[in-house]
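With one protein chain withheld, the remaining protein chains of the complex are depicted in position.
Each chain gets a letter, A and B, in the order it is written, and its residues are counted from 1.
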Amino acid sequence: MSGEPAALGTPELPTFIRQGTFRRLAKMPTVWIATVILFTALFFSFFGALLAPFDPNFTDLNMVNMAPFASDFLLGGDRAGRDIFSRLLVATSNTIGGAAIAVSISVAIGASIGLMAGYYGRVFDALGAWLSNLIQALPGIIVLIAVYVVAGPSTVTSMIVVGILIAPVYFRLMRNVVISVRNELYVDAARVSGLSDIRIMSRHIFVVVRAPIIIEMAYIAGIALVIQATLEFIGLGSPENPTWGGMLQDSFNALYISPFAILWPALSIILTVLAFVFLSNAVRDTLGDPRSSGGKARKAIVSTPDSRATADAGSTHAFLTVRDLSVAYPLSKNESRTVVNKVNLEVNRGEVLGLVGESGSGKTQTAFAILGLLPPEAIVDSGRIVLGSTPLLGLTEKKLNALRGSEIAYVPQEPMSNLDPAFTVGQQFGYAMRKKLGLSKAQSRERALSLLARVNINDPERVYDYYPHQLSGGMAQRVLIAIAVSCDPELLIADEPTTALDVTVQAEVLDLLRGLQQERSMALILVTHNFGVVADICDRVAVMKDGEIVETGDTRKIVKHPEHPYTQLLLSSVLDNVPMRAPLEPQAEVRA
Amino acid sequence: MLVFLTRRIVAGLVLIVVVSAVTFSLVYSDGERIARLILGPNADQAAVVQRAQELGLNEPLLVQFFVWFGNLLHGDLGRSFSNHRPVIETLVNRVPVTLALVGLTLLVTLIFAVIIGLLSAYKGGWVDSGLRTFGVFGFATPHFLLAIGLVVLFAITLGILPATGYIPPAKSPSGWIQSLILPVTALAIGTIASASQQVRGAVLDVMKQDYIRTLRSRGVPLRAIYLRHALKNASAPGLTTLGLQFVALLGGAVVIEQIFALPGIGSLVIVSALKSDIPIIMGTVLFLVVVVVIVNIVVDLAIAWANPKSRV
Partner (left out) sequence: MSREATPLLQVKDLAVEYRSSGWRRPANRVLHNVSLDIHEGETLGLVGESGSGKTTLGRSILGLVPVASGQIIYDGRDITRARRRARRALAKEIQVVFQDPYSSLNPSLLVSDILSEPLRAAGIGGAESRRRVRELLDRVGMPADASERYPVEFSGGQRQRIAIARALALEPRLIICDEPVSALDLSTQARVLDLLIDIQERTGVTLLVISHDLSVIRAVCHRVAVMFKGEIVEQGSTSSVINHPTQMYTKKLLLAAPVTDPDEQRERREARRLLAETEAVA
């Protein structure tokens, strides 16, 4: 999986609507409830005035502060003796209409400027970003109050202003999505294919942005509704028509006399806002926002009957023994996909084993299983991993942590993404050496400096204080190697350690790994897809295909006389063995 | 770093000038209307014209703005239309209340958002879904409804906390705290709800990074990874939202002050809006923009600490 070359990015964008989205949404009860509430609100916003049993401004002095369910006034009367239920119904159109205005304005302004900024960049982008920062730096309510002073009470005006104030949300969303899509190679390909900008936007960019825009609309409608009610509540709403916020203010002022009256407008507001927010969240989750599921990086499930058995694998004298290891991932409740299938491996001290295979062969999964770093959903079906005399499968995280770093260590594939960007090189060394070797701060610094010098870093003192972004890829990989060997591990597992590097740097890093391995007589497992790397450094090779080891043996023997057809196929595909392209047709050369 | 700071300060000053110019041209666009507001609705038209003349309200807007801005540099924000006292004096009396309310809310938010967000990300399962549901409810409930609910419950029903009013800390420190408990809670719950979701999302994003696996491969315990690495890396996006939250809090404070009758900037601005007391509105807007600019610079500095790459 992660053993694939770095260039294989995420194969699909998480946000575009796939078939079945609506079917999955329809199964969620919150979605149903939210939809019913919103449709009710929408219905009343059109027909509320017709259905209201009384005129919203009709007053009956007998009904002043009347309790609910006690008279013709279904939900009671307010402090002027008006029917709360009728007022509530009539106010719906004001509320929903206001939210609609705010949403349309913010989409129209924010999305269009965001689209321009993202697609054309430069001036549009700078201007848009400046405006959006400006607007976001203003406390919205204060702006609305200033507008009230100038323009007087008007729902339409204030909701237009709310739309403008919220527009930066769309601007940012749109700009970021467009920029990420714009950098996709398929947009470049479309430009090279001769498509006009408008065609590219409508065909490639709109598809990706429409889902997030819809999600955000519900959410923004909720916000607009809250702002509107707030304004009305503090007395800056329009006084002629009843509004939910205005009713709230009325009943708040009569709170001690008639405590129930406040319930109805409050419930109307909360339910509608909740419906908007829940709907927006549900759609977001269904479209596969990765943030929808939490949980710590638990250890993978280990279901092996004899995982705690003592090391009867002692019959072989290898330092690391892997027996019948299988790893699977659940696809659904009953199905699972096996990615490592009954793998057997042995590595001796001072030996370099190459684990070779193409993407999806299970080589990286095998390496992670040994390190105990499989993702939580992985299932280790069966098998046994014994390091020295310690069985590794089934160990508690605490005991594993005691071994990691000082017994087994790991060198990753991508140097840049494997250093914590927020800490200096020196700080990244720190933890393991101080805890595992019990060194003081000064001692661990000294040791780190000598290790940096050992991995051929020119100015260790300076690099020690560098942050990862100040390092080149090759330097970062040297730093990672230095940290990996800092607690004198007996076994080093390097997962494609040179794949992300340039060839000239690759050669140097391989020299370094070979040197370290020999002077410390470590065991080294090198996961790679490159037979050249194998030939350069490995004593023995295990060839993996579809989760199984198909052939294993001495490097020279396997490379020169492969027995398994798959090994033969792999070796024959190596481009070094393909004949050189013949020069261009003679007659073309003749023209010279 | 110095360049970075100067650039932010210059950008902040530009923002202050632009916002005050825009607000100024909005509220001072009609000189006669203002003169009428000062003299009251029954004033004679001639008197209105004369008063506008006296106050320089007939000058071009740009000239008026420069006069206002020049006075501002001398610390003079004009006088209130309604009580004719210097605006600056009113602000000085009101500002501490609002800052106390918003500052305490921010502190409470920071503490709870980090705890809840981390817990949600670390525990997963039902803890996570429970906290997330709280997040949605907390986010969706408007500040003022929450405030009303709190008043009904703690002040009216239980009677353990004062419903309204403000006690200065100089008068009674414990009274000050008591008078702020409900307002701060009302203001903080919504902010905690959304900020904790941000923290959770940012922490989960960090935990998916390759370097987390590499840290684990070195035997660093998960707890230490969460507390040291995940939190520091998640703090850059977290701080950005905190800056935005702060701006929203200033807005929220307006309503909360109104409900709890706290004598802060917020209740001042509402009263002034209803009375069209333009000098006060201008003064408040200016003050808030300055606060926002300062907070944003502090946030930027904090982000630079958390994310070395942004230190340019």
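Criterion: a residue touches a chain if its C-beta (ideal position, glycine included) is under 8 Å from a C-beta of that chain, and two chains touch if they have at least 3 such contacts.
All of these numbers come straight from a predicted model, not from anything done at the bench.
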Left-out chain, listing which of the shown chains it touches: A
Touching residue (missing chain; options A:V343, A:L403 or A:V533): A:V533
Those residues of chain A which, in the complete complex, touch the missing chain: 5, 7-13, 16, 184-186, 188-197, 199, 203-204, 207-208, 358-359, 473, 502-504, 506-507, 510-511, 529-536, 555-556, 559-560, 569-571, 573-581, 583-585, 588, 591-592
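One rule holds for everything that comes next: only the chains that are shown with their structure count from here on.
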For chain A paired with chain B, centre-to-centre distance based on mean C-alpha positions, whole Å: 30
In the complex, chain A residues that touch chain B: 133-134, 136-142, 145-150, 222, 226, 229-230, 233-236, 248, 252, 255-256, 259, 262, 266, 269-270, 273-274, 276-278, 281, 290-291, 293-297, 371, 373, 397-398, 400-406, 408-410, 412, 414, 417-423, 431-432, 435-436, 467, 469, 480, 483-484, 487
In the complex with chain A, residue positions of chain B that touch it: 15, 18-19, 23, 26-27, 29, 120-125, 128, 136-137, 139-145, 148, 151-152, 156, 200-201, 204-205, 207-222, 224, 226, 229, 232-233, 244, 247-248, 250-252, 254-255, 258-259, 269-270, 273-274, 276, 278, 281, 284-285, 288-289, 292-293, 296, 306-309
